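Pasting a structure below so you can have a look.
Of the protein chains in this complex, one is absent; all others appear in place.
And then subunit A:
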Amino acid sequence: MVVNSVHWFRKGLRLHDNPALQEALNGADTVRCVYILDPWFAGAANVGINRWRFLLEALDDLDSSLKKLNSRLFVIRGQPTDVFPRLFKDWKVTRLTFEYDPEPYGKERDGAIIKMAQEFGVETIVRNSHTLYNLDRIIEMNNNSPPLTFKRFQTIVSRLELPRRPLLPVTLQQMDKCHIKIADNHDQLYSIPSLEELGFRTEGLPPAVWRGGESEALDRLNKHLDKKVWVANLEHPRVSTCSLYASPTGLSPYLRFGCLSCRVLYYNLRELYMKLRKRCSPPLSLFGQLLWREFFYTAATNNPNFDRMEGNPICVQIPWDQNPEALAKWAEGRTGFPWIDAIMTQLRQEGWIHHLARHAVACFLTRGDLWISWESGMKVFEELLLDADWSVNAGSWMWLSCSAFFQQFFHCYCPVGFGRRTDPSGDYIRRYIPILKDYPNRYIYEPWNAPESVQKAANCVVGVDYPKPMINHAEGSRLNIERMKQVYQQLSHYRGLSLLASVPTIQEEAEPPMTDESQTSSGPDSPPRGPVDSEAAGCSTAPDSSTVCASSTCALYPDLEDTPSSNLSQTPCPSSGSHTQPSAAVTSTSASHPPSTAAPPSPASRPVQSPVSKSEPSSPSSSCLTLSPSLTSATTLAQTFQKRKDLTRKVRRSQRQRGQQS
C-alpha cells in the first residue's frame, strides 16, 4: 500500500528532534511538509511585525534546510479546515503527522482536523515534542489536577523518568526514500509570504535583533553552552546591566517557535553539568527556565479560560480598573518613568526583554501602580514578545499580578529604585530613550526630580520633551497594597493585622514529606538510576502517541464552559454581622462577597462550606478524583482556604492560651 505523508508544521519549526516528522518519514513513499497560514487573517490578528518576521524567517530557514534534502516547504494559504480536504484529495494523502499542541485552543483545532482526516481515511499521528514531559502524566501524578505551586511541580517532576531523549535530525537518506518531485511553479504556489503580503509596512524597519530559524537556534545553543562553561556558574547567574540587553546566546524565542527542541537544550545542559561536575547529577534549578515553561503549560492545558480572569478557576478575582488611556501610556512607553518606558521601548523595537524587566513592567501595570488588569498587559505582550507562548504568557502575568499561584503580594517593584539597583549608570535608559541621554546618573531614573536648570542643560524638560510621571508611585502602591490585602483576606478569611498572613498558604506545598524534598534537592534522578539506564528508559518510552486523543478533548470537559465565574468566595453568612462584635463588622462587610452581584455563588466554591470538606481536610485530593478538572482545581483552592481558616483558628487558640498563661 502506498503511503503518502503530510507533515503539518505549526510550532516545532525544526528538522532536529522532531518525532512527528520522523513518523511521517517512517516507511512512506512520499512526504510533504506544509505550513498553513491565512494572510488575510494574519494582518488582522493581534501579532506584531517582529513576531511575524521571526516566523517568516523560521519558515525560510526550514525551506532552505529542506532544499538541502531535495525537498521543499509547502506554505499553503487558508484555514486548516478548508485546506486539508483539498490536500487530502490532491496529494492522495494517507498519513497526516503533526506535533502535539497541549494548549486548549490547539487541542480543539487538532481534534477537528483529526476527525476530518478520519472521514477522509487519513491516518493521523501526533507526537509530543513541544514540552519536556507528557503534561497529562504530571497532572495524573498530582491526583488529576495541575500543581499550583512551582515547588509541588518540581516534586512531581523529580519523580518522573527523565524526558525522552531527543531524536537526530532528518537525513538526506531518509528524505530520499520518500522523495517527491518539486514542481517548477512551486515558488508561485507555495512560497513563503513577505511581510508586505501580510499587510505590514516595512520601510524604515530596522534589522531584526532576533533572527528566526533553526540554524540560528542551533548556533545560539552552542554559544549558550560555551558561555555557561565560561561563566562556570551553571545555576544562579546574578543579574547585571548586560543581562538587560538582547544576548546572542538567548534562546527563549527559539523555544517558543520550536526552532530549538526543549529536550535538546535539556540534555545539553545536563551533559555539560555532568562533565563539569564530574558525574554529579544536576539539580532541578539548572533547568529553571525550561521547567517554568513546563509548569505553566501544565497549568493551562485543561483550562480554556487560562488567559482571562472571568471563569478561570485558578484566578483570583480582583476589581481591576479599566483605563484605556493609562494602558496606552504604558504600552507605548509614555509613563514618565524612564525605567518602565525604556523596557516597553525595547520590547516594541526588539521583541524581547529580560525577565526582571518583565517583572518590573507587569508589576507597574497591575498590582504595583496602575491597577489595570493583567489581561490587558498579556495582550500587549502577545503582540510584541517573541517568546510569548499562550500558556506561559498568561501564567506569568497571573503570577506577576498575584492573581494565582499563591504569591505574597507585599513585594512591589519600585519603578525608580528597582532599575537603579540593576543598572546604576542608567545606560540602558539612555539607549532606549535617547532624549534622556544627557541626564546625570542621579536623575536619570526620576527626571522630574531634577532641578529645572539640570533639565534645561540636558535638553529635556519634563512635561515638555518627556512626560511627567503618570502616577505618584508612593500613593499608588499604598492604595494597591490595601486593595490586595482586601482581596486576599477575603480569600483566606484572615482578619488579623499581619500582611504576610493574608495570603493563603497552599495545601499542596505542605503535602510532600521531608524525604521527598530531599530527593528534589539532589536532582531529578534518583541516585541508583545511572545515566545509561535512564537513556534506555527514555528510548523505550519514546514517541507517545497514546497521550493524544485530541478529538475527544472538547467532549471531555463540557462543563468548563458552563462553570459560572468562580468568585472564590462564600456568600456572606448573615450572622457574621455580629451584634456582639461591632468593630469586626466593618471588616467583615468590606471583605465579604458582594451579595448583590448577579453571579450566584459557583458550585466550585461550595465545598468550602460543606461540612464534608471540613470534616476531612487531610485527604482533599483523593476526593477530587471523580470531579471534572475545573472543579478539581477550584476545590483545591477552596480547601486550601479552608485549611487556612483552620490554621488561623489554631493560631488564635494558641495565642489565647499564651495570653492566659502570661
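Rule of thumb we're sticking to: a contact is a pair of C-beta atoms (placed from the backbone, for glycine too) under 8 Å apart; a residue touches a chain by one contact, two chains touch by 3 or more; residues count from 1.
Quick note on the criterion: contacts and distances are computed from a predicted model.
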Protein name as given in UniProt for the chain not displayed, "F-box/LRR-repeat protein 3-like protein", "Radial spoke head protein 9 homolog", "Coatomer subunit gamma" or "PAT complex subunit Asterix": "F-box/LRR-repeat protein 3-like protein"
Residue among A:91, A:120, A:150 or A:200 that touches the chain left out of view: A:150
Contact partner of the left-out chain, one of A:359, A:379 or A:493: A:359
Among A:81, A:118, A:285 or A:441, residue touching the chain not depicted: A:285
Options A:399, A:466 or A:488, residue touching the unrepresented chain: A:399
Omitted-chain contact residue, chosen from A:92, A:115, A:421 or A:456: A:421
Given A:373, A:403, A:455 or A:492, the one touching the chain that is not displayed: A:373
Residues belonging to subunit A that touch the chain removed from view: 150-151, 235-236, 239, 252, 283, 285, 288-289, 292-293, 295-296, 309-310, 319-323, 355, 358-359, 371, 373, 387, 392, 395-396, 399-400, 407-408, 410-414, 417-418, 421, 449, 472, 474-475, 477-479, 481-483, 486, 497-501, 509-510, 512, 514, 517-518, 521, 571-577, 582-583, 585-586, 588-590, 592, 594-601, 651
